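Excluded from the complex is one protein chain; the other protein chains are retained at their positions.
Now for subunit A:
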Amino acid sequence: MSTLTVVRKGGVPNNSVRDNGVRSRGAALGLLAWLAGIVFFLPIAWMALTSFHSEEDAATNPPSFAAALTLDGYRDFFGAGGGASPWPALINSATASVVSTLFVLLLALPAAYALSIRPVKKWTDVLFFFLSTKMLPAVAGLLPIYLFAKNTGLLDNIWLLIILYTSMNLPIAVWMMQSFLAEVPVAIIEAAQIDGARLPTVLARVVAPVAVPGIAATALICFIFSWNELLFARVLTGTVAQTAPVFLTGFITSQGLFLAKVCAASLVISLPVLAAGFAAQDKLVQGLSLGAVK
């Protein structure tokens, strides 16, 4: 592309043929990208459409693309058909995700401060310790945690999940926040201190404005991971503290005509994640790669 612009600036008219060729190739690749996007999104679009169909229209073969739309699937999911209401599970998920995210921020912010703005000695080693805990599979610690919960009466208690989700997300949060706090220019902090500002003032007036967007993205990513978690929730909760993904496992075995209901349930329960994910889109890579990619 760039060579062509240079050539065009040089005013050589013969290049217009090649220019057209490159441009149409560019258009074809753009079209291919669009096609790929549509193919990847198609299952979700189909799920959304099916959720608004009646159960009879949802289960036809060939599929009825233009069937009448209805909210029955959603009504059914929210318990109108006499099934269990999803609200307790949704509230449990919201509690576990929001409270554990708050705990994560509470623990990770001071830790990230001690790893970036006023670093301890060997701060990289500490950072890598946090990372290494994330790389050990959680399933290997599941049994002792289950036995501990059983013996202390914490089984089926949402607080147990809150503690565990905090530990799952803390390393990610420490890494992300460390990189966000490191973006605060040290010179400004020092200047504020020379002007006599005390630590709380420095944090509120100098550090916070730069770091808040990053902290918000970190919180959203922790929220997503907690909301999605299934294995621990499945093993450690029962009827009282079950979360939304555990509620969804109730749809694993077919129950007659239930496709619209499954689609409605999957969409409603994924909605908070979709919203949080798109809100954090720009920082998503950084969070998922544990801060390794900026």
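The rule we apply is simple: contacts are C-beta pairs under 8 Å (C-beta built on N, C-alpha and C of every residue); 3 or more make two chains touch, one makes a residue touch a chain; residues count from 1.
Following the convention adopted for this analysis, contacts and distances are computed from a predicted model.
Chemist: Considering only the chain that is not displayed, what protein name does its UniProt record carry among "Sugar ABC transporter permease", "Probable septum site-determining protein MinC", "Formate dehydrogenase subunit gamma" or "Malonate decarboxylase beta subunit"?
Modeler: "Sugar ABC transporter permease"
Chemist: One chain isn't shown here. Among A:67, A:197, A:216 or A:235, which residue touches it?
Modeler: A:235
Chemist: Please pick, from A:116, A:218 or A:242, the residue that touches the omitted chain in the full complex.
Modeler: Of the listed residues, the one touching the omitted chain is A:116.
Chemist: Among A:58, A:96 or A:222, choose the residue that contacts the chain missing from this document, as touch is defined above.
Modeler: Selected residue, touching the omitted chain: A:58.
Chemist: List every residue of subunit A that touches the chain not included in the displayed model.
Modeler: The missing chain touches subunit A at positions 2-3, 6, 26-27, 29-30, 32-34, 36-38, 40-41, 43-44, 46-47, 50, 58-63, 107-108, 110-111, 113-121, 123-124, 126, 128-148, 163-164, 166-167, 170-171, 174, 179, 182-186, 224, 227-228, 230-231, 234-235, 244-245, 248-249, 251-252, 254, 259, 262-263, 265-267, 269-270, 273-274, 277-278, 281, 284-285, 288-294.
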